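A protein chain is absent from this complex, but the other protein chains hold their places.
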Amino acid sequence: MQMPADAVPVLELDGLVRTFTTGGGLLRKGRSMTAVSDVSLRVAAGDIVGVVGESGCGKSTLARLAMRLIDPSAGRVLFEGRDVTQDHGPRLRPLRKKLQMVFQDPYSSLDPRFTLRDCLLEPFAALGETAPPGRVEALLDQVGLDRSFAGAYPHQLSGGQRQRVGIARALAYRPEVVVLDEPTASLDVSIQAQIIALLQELHRTSGLTYLFISHDLGLVRYFCTRIVVMYLGSVVEEMADPDAVPRHPYTAALMGSSFVPDPTERAQIVPLEGEIPSPFALPPGCPFAPRCARVQDRCRASRPALTQTTGASKVACFNPVEA
Amino acid sequence: QEVTVVMAPNEVGATSYNPVASSMQPVGTYLIYDRLIAKDENLAYVPQLAESWVEADDGMAWTFTLKPGVTFHNGTPFAAQTVVDWLALYPGTENAYLFDAVERAEVVSELEVRFVMKRPDPNLLYNLSTVFASIPDPAAYAEAGEDYGVFDAVGTGPFRLESFEIGQQTVLVRNDDYAWGPGAATGKPAKIERLTLREIAESSTAFLELKTGGVDMLLNVPTDFVGEVEGASDLSVLQLAGQDLVYMPMNVTQAPFDDIKVREGVAFAINQQEILDAVFGGMGKAADGFLISSLPESKIADEFRISYNPERANKALEDAGWVMGTDGVRTKDGARLSVKLWTQSDSFFRRLSEVVQAQMKAVGVEAELVTFDSAAIRDQYKTGAHQVAVRSYLWDNADILEWFFSATRPFYPNVSMLDDPKAETLKDAAMTGAKNSAEREAAFVAYHEYINSQFPYAPIYEPVQIIGYNAERLVMPEVLHAPRFNTLGFLELDVKE
Amino acid sequence: MLGYVIRRILMLVPVFFAVSVVIFSMIHMLPGDPIENLLRVGSSPAQREALTAKYGLDRPLVEQYLLWMGNVLTGDLGTAIVQRRPVAQLVAQALPYSLTLGGLALCFSTVLGVVVGTIAASWRGSWLDQGLMGGVLFGSMLPNFWIGLLMILVFSVSLGWTPVSGARGWESLVLPVLTIGLGGTALVARVTRIAMIDTQGKDFVLLLHAKGVHPLTIQVRHVLRHALIPVVTILALRIGWILGGAVTVEVVFARPGLGSLLIKSLNQHDYPVVQASLLILAMAVMLGTLMGDLLQAAMDPRFRDSLT
Amino acid sequence: MLLDVRDLSLRIGTVGLLDGLSFSVDRGEVLGLVGESGSGKSLTALALTGLAARMGATITAGSVVFDGTDLVGLKESAYRRLRGKRIGFITQNPMSALDALVTIGDQVDQVSRLHLGLSKRAARAHTVEILSRLRIPEAEVVARAYPHNLSGGMKQRVVIAMALAADPDLIIADEPTTALDVTVQAQIVMMLADLVRKRDLGLILITHDMSVVAQICDKVCVLYAGRVAESGPVRQIFAAPRHPYTEALIGCIPRDGMAPGSLRGIPGTVAAVSQYGADCCRFAPRCGRADARCRTQQPLPVVTGTGGMLACHHPVDSPVKEAADADAR
Partner (left out) sequence: MSGTVHKTGILATIRRSVAWRALATIKGGVAGGFLLLVVLGAIFAPVLTPYDYDIQALTNAFQPPSLAHPMGTDEFGRDVLTRILYGARTSLSVSVVAISISLVFGMTLGAAAGYFGGRFDRMVMVVVDLTWSFPEILVALMLVAIIGPGVTGTLVAICVAYLAQFTRLTRSQVMALKTETYVEAARGLGASHAFILFRHLLPNCLGPVLVAGMLATGDAIILEATLGFFGLGAQPPTPSWGGMMSSGSGLLFKGPWIILFPGLCIALTVVAINLFGDVLLAKLDIRDRLRVV
């Protein structure tokens, strides 16, 4: 899905950087690490943008930045062309109504003391509004939960059901964009498939825009219209077409590492050697260089910039895999 | 050859062994120091460091002949000049009154010293026999300055000070050179080598210590435990006439006690007999004046005696305008008759105060107890904030009246804050006006009577001294030729086996 | 590691000053004028002023504080007003008693607590567990002074096994150590038990079983080792608690020590002593935490590495 | 057969958690044990290693014949000699499987000292050798390190090293890669497959990931709610799943070229343990093919032609392989 050059993206992340300092004390300087470094991303209305990467590469941090739940160390967040980076507290409320999030862990994302009704009314209560009558029932219907669940507590629900509640709550404001942070990571495959199907259904019926975060390249390639690959805080590749052949060696390795559920196609997987460098002591140059089979001298010296390849695709590599 | 003794609870917290400049001295002072004169069991004066003494006919001079060969613990010999130097220590201290009547002391010869008097003082011998007339080595005294008696105490007594932990214990060791001693003393050193004087504020803990063999002797057994002690096969008690008096001073400068009628009412509300019987098991006496009953000055006219009379108490309070309220507390102009009753934290005083509190309540006076540490309460009086308190003193002379009621000693010791011209006149007559004992006695009776008429205090109780000891371990002197168990007692005390 | 220790000690400096300010101001909030204690009967206002000046009480508070701190730093804790001795000497006299009592009580409760906790955790849910834990819990919930009195009644009065009070010989330590130790035992036992049960459920323990290691070895060499870490942490935090917690016990058993020194001085308004005792206790607390951290570093490689 | 499990049933308290499991592994063979969360995979592993009793579980029926001896009812001390020595165990989460207070070396040494009676020095040499064989660089240094110094993948390899230290005949790996990243997961899985081949071991690989099974297993056993739904040679199962559950499970994995919306999942959720029915097919409530019989009668496992098993009243009628493939593309 190609974005017209002049269209204003609904959500735009521009050069976002976020550093964390941990373990500091009275006299001791903490160690600092860059969880997200210079990430730019444009999400057009109706898009499903997938962000993939290994654990700890900064996906959730990116989601929180986009949601304005944490402040970026540098860079801007624009929503419908408006810079919302400096907004805080009540000034963010208009944004909240249009931008919502579904969280990774369905078990801790619902207050154990709230019934489902409370959970679904919370969006309104939080802003001091009253919910339109029948809204709770409508939301339950929308995510395929029986209305009788309204009085139940989260602990009475299965993971998949909880995640549906999470989705329903994100939909309460009728948002335009929903950030999905690994919504199925802690669920069984059978339930994952249910949820993905539900999301797809909502996308189709309500025209939602998704920023979908996952560590599962296969899932992203199935579900998304555009894919962004992150490695240690930076974007290494943007694929405008999910079915395109990866250009970055890391994306290639990711793809090569995922098993195909077909015993007749036993790939001779050549796993990546080497370990992920510590985010506290990133090597200079390309962060993937220590594990890369195609590494060259300059990869260790300087960091490749994200450059356009074919169409809207981009890759940050000096020596990309040939198309 | 080691004996552990528990001091009387009212001596707990003494801060130094400085007899000259302190108004509270524990029993150890009797053992570290000697005095010129001592008293025997009949309160007659007997020689201690002075072998003999002669009063001039006009009472204006006293000559003391000293025992030869007496030395201080540090080896300094004791002689006439020592006495002169020692007397020079008193001016400006709180015990200066002892020698108010003495103009100066003169060396007559090596072992003869003469006190030249400003005026006759029939009480001089008594003063010389008190613990505050204990004689430290003047040189050592001067050298130590303020801290004298805290680390070091140099006397001529039968024991030397080895260590002193305030509030904890004092360890004394025998003075092997001791060849003198009061009255009937044999002139030999003490029989025990080491004496530990422990301070235990909780008299019952002390009793338990005695009972379980932790200590050998209690210098003050609470009456509650006398039966227990007598019942135990290895313990015995020794009873001596009492020299303490428990009373309740009222601050005449603080409302409501600035009204004499209120003082009268409260004074007559105290049921001495009930306290004696119920709290002290009948041991001791119900006090009705300020002096211990062995003193002739305690024989005042009946009308001046203060003892329980609820009708009179109620009437006095009514007269003062305090009307009984429905909740049993008197009120006047909307104010409740509510006072603060100060007391010390040891159980003897707390318990007594609770009884007193209840007895005051019975006549419509509400008392709130305020408890202080025994070491701190005297300093608290110096703030003058007290209204009424429960206190006790130990003294066997009528001049204690002056100590506790003289206008020159407000706050403390004159806790009652009595400042009355007539009382002052009577006091002067008693303290300094008398030329002989008979005159002095009469003057003190008059002073005593007048004080009672002003109700600056209420008498409560006159205890007996009860000494408890481990009879299986200790050998007590057969006859104690002294009024109290101190110098002579410990000199003659022995350990079995 | 050494760097860490130095850093930790340096960190104590500001804390130490903060604590000293708190203590100093608290003391100055106490009612009563310590000079009253020194004045003899009938002394003149001039004498009073002289004394006030002697103790520096006429100067501004800040100056008084600096003076005090300056002296403290040179090891001079001042002079007790009522007890009229160098405070350092009083504290030095009291401290050994408190340290012995506190130390023994600490050992007692640690050893007993760890043993009880281990047994309880090993037989979790059994009557043994319930009985032992109930027992120590019960022991820790009774008022200290009451237990002390009962112990005196039973062991000293009725049985005559131990002295009633005082501080002569090891016999007189038995009851106080038991009285204080009992309270600590419950804490240690509880922490040990919970930590062990927690650890027992860890994956690595399952893996140790799967490796065929003897259960006793697992319990002692692996599980207990993990459980001791929180025990050390808690105990280190509670050093001051144990030293100062002896207050009631020292009073009941008429033992000298920092606790009874503090109470006595508080009652007598002997503020230099109160000030110094509190400072010593606070320092003990700070050193305790430091020791705890060092011990923890010695026991736990993760913690050790997080320090550098 | 190296290990032959017959009709294994197990309960905790009053709840029967495993019900009549049968499967077997031979040397050089990889058996995949798959199923949704809570289907009893880990419990099976514990039952095989004799550790289930620690969780308060009792084996109520069946036999576990290992190399000719039945392990059910074996004395604990005898079992202990077997564990670690002949049966290696690899747990799910490498992050917490190692004792954080003990060096890597000591933890691996422990096994060879215990079971091979090696001296301290010899054990360490042995450890270093195994670690290097698992392609851990600078094994001597790593042996002196503590677990927290290592990355997840390294730790998992250490756990594998412990399982291998006493040269076992059978390895049970309980979701060895779930907690790891995709790239590391591939490393570990390939390494395990390699080991089986080189050392002629039996491997029981517990996983919920059908793709892993497809890649390295020879046989597969699909569990559903404590019962075997279907088992058999892996190619057979993937090519022609007979149990509706197996079929649905395979269909839940997104593949390249799948049409949007074709991923459906399995409706509903697994019943809670306490609601396990006895006389029914436990999959029935979620099954499109279920009828009244499924709800009242337990489908007993029958041996299929390929030596596997199937427990279904209405198996999917063997569609031809080509059809299934066409459907997926």
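By letter and in written order, the chains are A, B, C and D; residue numbering begins at 1 in each of them.
In this text, a contact is a pair of C-beta atoms (placed from the backbone, for glycine too) under 8 Å apart; a residue touches a chain by one contact, two chains touch by 3 or more.
Keep in mind that what you see is a predicted model, and the values were worked out from it rather than measured.
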item: Among shown chains, those touching the left-out chain; value: A, B, C
item: Candidate in contact with the missing chain, chosen from B:140, B:173 or B:355; value: B:355
item: Option from B:44, B:255, B:278 or B:301 whose C-beta touches the chain left out; value: B:278
item: Contact partner of the left-out chain, one of A:65, A:150, A:229 or A:286; value: A:150
item: Residue in contact with the excluded chain [from B:309, B:347 or B:392]; value: B:347
item: Residue ranges of chain C at the interface with the undisplayed chain; value: 15, 18-19, 26, 29-31, 137-138, 141-146, 149-150, 152-153, 157, 164, 190-191, 194, 197-198, 230, 234, 237-241, 244-245, 247-248, 251-252, 259, 262-263, 266, 278, 281-282, 285, 288-289
item: Positions on chain B where the hidden chain makes contact; value: 202-205, 207-208, 222, 224-225, 228, 274-275, 277-279, 345, 347, 350-351, 353-355, 357-358, 361, 368-371
item: Residues from chain A at the interface with the omitted partner, ascending; value: 26, 64, 67, 69, 89-90, 92-93, 96-97, 100-101, 103-105, 108-113, 115, 117-118, 122-123, 125-127, 148-152, 156, 166, 169, 173
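Here is the rule we go by: only the chains that are shown with their structure count from here on.
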item: Among all chain pairs, the one with the most C-beta contacts; value: A-D
item: Whole-Å separation of chain centres (CA-atom averages), chain B against chain D; value: 92
item: Inter-chain centre distance, chain C versus chain D - centres from mean C-alpha coordinates, in Å; value: 53
item: Centroid distance [mean C-alpha coordinates] between chain C and chain B, Å; value: 41
item: Chain A residues counted as touching two or more neighbouring chains; value: none
item: Touching two or more other chains - residue numbers and ranges from chain B; value: none
item: Parts of chain C lying in touch with chain D, wherever the complex brings them together; value: 202-204, 206-214, 222, 225-226, 299-302, 305
item: Chain B-touching residues of chain C, taken from the complex the two chains share; value: 32, 36-37, 39-42, 82-85, 93, 152, 156-157, 160, 163-166, 254, 256, 264, 267-269
item: Sites on chain D touched by chain A in the complex; value: 36-37, 151, 153-154, 181-187, 189-190, 208-217, 234-235, 238-239, 248-258, 260-261, 263-267, 269
